[in-house]
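With one protein chain withheld, the remaining protein chains of the complex are depicted in position.
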Amino acid sequence: MHMADALVSPAVGGIMLAASAGAIAYSAYKCKDDLDEKKIPLMGVMGAVIFAGQMINFTIPGTGSSGHIGGGILLAALLGPFPAFLTLTAVLLIQALFFADGGLLALGANIWNLGFYACLLVYPFVFKPIVKKGLTPTRISVASVVSVILALTLGAASVVIQTLASGITELPMATFMGMMIPIHLAIGLVEGIVTGGILVFIYKMRPELLESSMDNKKLPKNLSIRKVLGFLLVFAIVIGGGLSLLASSNPDGLEWSMENVAGTAELEASGNAYDSAAGIQESTAFLPDYGFKSTDGEGSAAGTSVSGIIGAGITLILAGGTGYLIYAVKRRKEKTV
Amino acid sequence: MSTITDSMNTISSLEEMAEGNTIIHRLHPMVKLITTMLYLVLVISFNPYNITGLMVFAFYPVILMALAEIPYKPLLKRLLIALPFSFFAGISNIIFNQQLALMIGPMPISYGLLSFISIMVKTIFTVMAVMILIATTSLPKISYQLLSIKVPKIIVEQIMLTYRYISVLLEQVSNMYTAYILRAPAAKGIKMKDMGVFVGQLLLKSFDRAESIYVAMKCRGYDGNYLYAKPSPIQKGDWLFLVLASGVLCLMRFFDLSLFIGSFL
Partner (left out) sequence: MLKIDKLNYAYPDGHQAIRDINLTIEEGESIALVGANGAGKSSLFKLIVGVSEIKEGSIMVDELAVEKKTLKDIRRRVGMVFQNPDDQLFMTKVYDDIAFGPRNELLDEHVVEERVVNAMEQLGIIHLRDRMPHRLSGGEKRVIAIASVLAMDPRVILFDEPTSFLDPQARRNVINTLDSLKMTKIIATHDLDMALDICDRVIILHHGSVFADGSVKDILLDEALLSQCHLELPLCMQKPRIR
């Protein structure tokens, strides 16, 4: 579920980087206040555990397929929300650098989708209220399953929104959501059960490990179920409102097309590299402008484009040749030295 | 288990590359970080149907790889792993946008196909740029730089600590996995019902390990603060590279070399 650099626009990537940076700064500030210095090495080791743990394939009975753990909720239950979020951020950065899992520009989006929801939203407002009355294996399991499903679904929905807002894919929103959400509900169920199993095991062996992060006191005190529901409602309204705003600009109602989404994205991107380039681009690019489906002047554009595409091929060959030349020169230098 | 061995190999091969000593390796890490980010922004800022303008950006990875003497094969392998995701994201464009963009001879090219190609090319370029960064700059060097752009210290500490213990944990997981599989030869992986115990044990051991690390830190005067040396300053040559590279990159963004070459045809 990692977003790649190529799937975000500069505007979306930038916004998400800023949002995640804000969440990181806030968490770091929170940790500065009341983080036991003992937790610093623990967080580092847990980050490595999640990194390695995600590579353990487990078999899902009755399906023949395999899954792996995500880790956001697990980390939050072991470390507390803010340290968990920071730890996950470090893991995601390392994955982005070494494994091309996501990229540097998409890092903000990935931290948000995989870390923010699980650690800072679902854990404090869903997981904790469920286990508030005291830890029992049943409560831990229920809390894990519900939380992981919720966190994953929120993440998946965000992936859809971010991709569409970036104007990358032409998949209609409804189709895209329809593909992503059910899959992630299923993955969430499996992952939630496994997460619950892990936490129950820890609870049985060393209950103090879970409880110490539980009463990390930095929680809203009188957190009632009503407040949680209220919060989720507000969240749903914000998301829904944002979506309908996008939808209202679409004459075809639910028939989402790239035209509209891309149009909105362009508005958001105004004033940045995307747009300032437009003027120059219009004279050079074989498309007259961003209007994707414009059919005017296509015939004339086609003439230039064919040569343009041949030019692109030559450009590639030139680039490759340059590289080869540098290699050759270097090798010769080595030989003469 | 193959994924674990794979990732151990990936990390160590990238680390070995980063130990090189070429002109690119010697550049200041901050300069490389900025250049990479600029490259990424410029590449993804192209509209999805403009693939001619995009092509000139091939020069950057090719030249850098040659200068840094990075072998092609391991990077290409990484690329192959990253491509399928973009492939599926892009393939829908071919289906959903079949409007004709142009004809190459008798072959019709749709807008969907153009944007599909654009996604794939962007993926290749962006993944390569990040790979080149990490293949010429070790992770600790990059994270030191994060301190100077005001990334909270605790994040940098976490990156360093996690990175330090990844190989330790990977080896531990791999051993545990082998021990499990040897006693369950028919299993294709850990059984889901055993995952709680399997990962749980790993976590318990790791809690103990963290405790020992904490004690080791304490024994050497740790009081909640990690102290680092100041990162080395940016040299004149580094500035020169930064200005040149970003100048050229911006020029590349606004000058469509492909069309320019094409116009001579």
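Letters A and B mark the chains as written, and numbering starts fresh at 1 in each.
The rule is simple: a contact is a pair of C-beta atoms (placed from the backbone, for glycine too) under 8 Å apart; a residue touches a chain by one contact, two chains touch by 3 or more.
Everything numeric in this text was worked out from a predicted model, so none of it was measured.
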Fill in the blank from the handout: The chain left out of view makes contact with B
Problem - Identified contact with the non-displayed chain, of B:Y163, B:F198 or B:F241 - result: B:Y163
Handout entry: Contact with the hidden chain (one of B:T5, B:T178 or B:S212)
Key = B:S212
Problem - Option from A:P41, A:G155 or A:P172 whose C-beta touches the chain left out - result: A:P41
Exercise for the section: Considering the whole complex rather than only what is displayed, give the residues of chain B touching the chain that is not shown. Expected result: 12, 15, 138-140, 160-161, 163-168, 209, 212-213, 215-223, 225, 227-230
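Criterion: only the chains that are shown with their structure count from here on.
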Completion exercise
The distance between the C-alpha centres of chain A and chain B, rounded to whole Å, is 16
Fill in the blank from the handout: In the complex, the residues of chain B that touch chain A are 1, 3-4, 7, 10-11, 14, 36-37, 40-45, 47-56, 58-59, 62-63, 65-67, 69, 78-79, 81-82, 85-86, 89-90, 92-93, 96-97, 99-104, 111-112, 115, 119, 122-123, 125-127, 130-131, 133-134, 139, 142, 151-155, 157-166, 168-170, 172-173, 177, 187-204, 206-207, 209-211, 213-214, 217, 222-224, 226, 253-263, 265
Handout entry: Residues of chain A that touch chain B when the two form their complex
Key = 2, 4-10, 13, 24-25, 28, 31-32, 35, 37-38, 40-49, 51-53, 55-61, 66-67, 69, 78, 86-87, 89-91, 93-94, 96-101, 103-105, 163, 167-172, 190, 193-194, 196-198, 200-202, 205-206, 209, 258, 273-274, 277, 280-281, 284-287, 290, 292-293, 295, 298, 301-302, 304-312, 314-316, 318-320, 322-327, 330
